[in-house]
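Every protein chain except one is present and positioned as in the full complex.
This part shows chain A:
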């Protein structure tokens, strides 16, 4: 549980958050957004920030396995919770996660601004729906804006990733 540190107008709290399996302990102001905590305090700049009012989906991360807007959560609210960001996907420097591979192969990104949010959303969506229809994919990603691709290739990449995740290639 987060504890109050110091008094006065700049109330700060000690928090303990697990991000991509690593436990971080920090003292933060309650008004610090989770998105800014990840980017500025932890240097995990893979989580992008677009609108900062919940509309674009670029900042989507997993909170205890569920996709959520990190711009609509306070860092202090993540105390004791497990956060996953896009940095957790690739197993190492050489290899990509099947979702990333599918986005690469199917041209699911152009500028890449929306990509981290889409990847994290799709990670949890495909875990719950391993064989989605095209329509279900479109509904699932309806809250993630992309200004480049026209979505066609994102949907194709999501369906391809679903296939890859269902039938992992040996080796």
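By definition in this document, a contact is a pair of C-beta atoms (placed from the backbone, for glycine too) under 8 Å apart; a residue touches a chain by one contact, two chains touch by 3 or more; residues count from 1.
Here, contacts and distances are computed from a predicted model.
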| item | value |
| --- | --- |
| Protein that the absent chain corresponds to, by UniProt name, given "Oligopeptide/dipeptide ABC transporter, ATPase subunit", "Cytochrome P450", "Xanthine dehydrogenase family protein subunit M" or "PadR family transcriptional regulator" | "Xanthine dehydrogenase family protein subunit M" |
| Contacting the left-out chain in the complete assembly, out of A:19, A:38 or A:68 | A:68 |
| Touching the absent chain when the full complex is considered, from A:31, A:95, A:147 or A:163 | A:31 |
| For chain A, residues in touch with the removed chain | 1-2, 9-11, 13, 29-33, 36, 52-54, 57, 60, 63, 66-69, 71-74, 76-77, 121, 125, 138-140, 142-144 |
